[in-house]
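The complex appears here without one of its protein chains, the remainder shown in place.
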Amino acid sequence: MASDAAVAVDAETESETRVLTGNEAAAYGAKLCRPQVVSVYPITPQSAISEQLAADVASGELDAHLFRIESEHSALSSLIGASLAGARTFTATASNGLFYMAEMLHFASGGRTPVVMAIANRAASPPWNVWGDQSDSLSQRDAGWIQLYAENPQEALDTIVQAYRIAESPDVMLPAMVAFDGFQVSHISEPVVLPTQAAVDAFLPPFDPEHSLAKSLVEGEPKAFHHITPPEASFFEYKYRQAQAGERALDRIVEVDAAFGEQFGRRWGGLLEPYRVEGAEAVLLTVGSLTTTARAVADEYRADGRPVGVLKLRSYRPFPDAALQAAVADAAVLGVAEKDHSFGLTGSVYGDVAAALTNVDGPLVQNFVTGLGGREVTVDHLRRMFDVLLETARRGRVDQVAHWVGVRP
Amino acid sequence: MDTSAQPDAADAPTPRDDTLFVQGHTMCPGCGVALAVNHVMDVLGENTVVLFSPGCLSAASTIEDNYRFRVPSSHMGLVHSASFAAGVSAGLERLGLGDVTVAPLAGDGATGDIGLQALSAAAERNDDVLYICHDNEAYANTGVQGSATSPQGAATTTTPAGTAAPYGKVSRKKDLFRLVTDHDVPYAATATPGYLGDFRRKLEAARDADGFRFVQLFDPCPEGWKFDASLTVEVSKLAVQTGMWVLAESRYGEVTVTRKPARREPVDAYLALQGRFEHLTPEEIADVQAGVDDYWAGYVEEGA
Partner (left out) sequence: MAIHRVRFHGRGGQGAVTAAKVVAPALYAAGHNVQAIPAFGVERRGAPVRAYVKYTDDRDEVIPTRTYVHEPEFVLCMDDTLVETDRVTEGLQPGGAVVVNTRRPLDDLDVDADRVATVDAGAIARETTGTNIVNTVVLGSFAAVSGAVGIDHVASAIRERLPPAIADANVEAARLGYERTVVPWTRRGS
């Protein structure tokens, strides 16, 4: 595929490759999915997504109703309304914006409206910090949204396309977040293969929910949505169905990634992706862009005869209990590296991992809290994590569960 | 295994009459909101989607197994009536149903307090929504707590009259109609069930216009305002006759008063009818009168 152009075109698939930032790639992915109603509100580090979508609508490249919405709470509110009407929707946010719409996160998931939203992960303030860590979306794990984490700009684009197909599956119908590290992915420029519109149209049919306000009007059979359900009415049953849909999403995520791989030639590991985990004594579980550097350090350790591996967690919700248990069954110790903390010294992902491994014979588990507020996680930091894990394996017990790696004393 | 996409999409009730707001709701006897909604639905007709904000109306008429509306509808949250409705409207428009009236029905707290940001923004964007505010001057459903539109001197459960605070609500009623009018929206109006001709004409005008339309309905509340349930229409009329409530409409910021009493009745008769004002001293009543006089002086100056 040698070419002198700054844009390269693959002759066989007709897909272009361009050097894009994560934000640009995400916006492009959203555009390809033909959302019909889009709400944009700026917040660092995703404002470029809002700007790109507005430019696409203004140029006619994207045929959508664009709300220059006045707040993130209204951003999601307007999209829930549009989704209930029967339209496909998109927005993007981070941190404080996500927290501001938190009430509506529960509304979208309980209301079974499959909104898709990009999150450029950003720290929770104060102290005031606009840089990348994963505290925002990880802390919303209980709001009932599918959460998929992308490692790089290409994966961000691809996962947004996949997210629509997963979320809109008739037996799922749950909203989905596609999260990627603020700055470390959103602002990084890399070559990104752009799928063609025709290919995405073939992969993703139009949104066609079984029930919607539009259908209700057209069919002349008025439907009532989200009515009041007192305790002895059906609330508990609706929640059970919602929970079951969340479980079904596990299979759907794997299927859609495989189908995407067949059509576009790229797959991203489904729920989680092991790297040199086979025969590893110590495995480091990572989320997002940290995975890239972790693999490089694992290679270094392996070359040195130290058996370590990396397990990339792609789906945080639904949490892939069974897949995780299988992946790390033979490891002596599993370390969970994450850019957030929940309360006290441990993070959210650690809690879910520990719960998933609690009833099986599996590795010891430790937690590495790192990179908060955009603090760079270096190769040395990752070496330290692997060293801690290997020492734990040697001793056969965990002496200290949580390590804050990179914090200054 | 239930795989239905929207498991809570219930069929609307089989009508016992051919109205769109069907008999059988559990609103309080004499409720001004119920009276108003009968006429709202009659005017808006079938080509409508109504959206409910948490409050008296939804609590008493949108319950699973006792659902009273025969048009497609949905419950919303409290904060966002204007933006949720705008989203519904945009979604329907994208699907070729742009001529459907999308009508959020929201109380005064949802509109003038917590939902004011969304209201102002939707008005500024001229989103295509017919916003109806049921103003019963309190958060009635949750126990008659004070809101932005509770009138000066009213006792509510969060502005009670007590020894240290004998007056009740100290601040004046927030003027939502003027606020929305200042956004130069295509149509805004105030109305009340006591003047049905004016009420229905305004709803028709709102229904037939495009863009952001706002109708604020003064709906007396027997339970909350403490008057006999048989007096709802009288309270509604007296509010207009004393000037406590202005019947007006605006188009793109131009205000017209649609019923100007030749001589405004003193507020005493209006206040005396309602238990929420019984703590007011004659001096304080005079204050209320002065406030009403000031307010009307403003309208006269504007040539309305």
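Letters are used for the chains, namely A and B, taken in the order the chains are written, and counting of residues starts over at 1 for each.
In the analysis below, contacts are C-beta pairs under 8 Å (C-beta built on N, C-alpha and C of every residue); 3 or more make two chains touch, one makes a residue touch a chain.
Bear in mind that the values here come from a model prediction, so they are computed numbers and not experimental data.
Put simply, the hidden chain is in touch with A once you look at the whole complex.
For the options A:His73, A:His187 or A:His341, the residue in contact with the chain missing from this view is A:His187.
Remark: the omitted chain is touched by one listed residue; of A:Tyr41, A:Tyr100 or A:Trp131 this is A:Trp131. When the omitted chain is restored, the residue from A:Pro209, A:Gly246, A:Gly269 or A:Gly374 that touches it is A:Gly374. Contact with the undisplayed chain is limited, among A:Val19, A:Ala202 or A:Ala355, to A:Val19. The missing chain lies against chain A, touching residues 1-8, 17-19, 21, 131-132, 152, 183-184, 187-191, 289-290, 292-293, 295-296, 299, 374, 376-379.
Rule of thumb we're sticking to: only the chains that are shown with their structure count from here on.
Centres computed as Cα averages put chain A at a distance of 42 Å from chain B. Within the complex formed with chain A, the chain B residues making contact are 1-12, 47, 49, 51, 58-59, 62-65, 67, 69-77, 79-80, 82-95, 97, 100, 117-118, 120-121, 124-125, 127. On chain A, the positions that touch chain B within their shared complex are 36-37, 39, 64-65, 67-71, 73-74, 77-87, 89, 103-104, 107, 111-112, 170-171, 173, 209-214, 216-218, 221-230, 233-234, 237-238, 241, 244.
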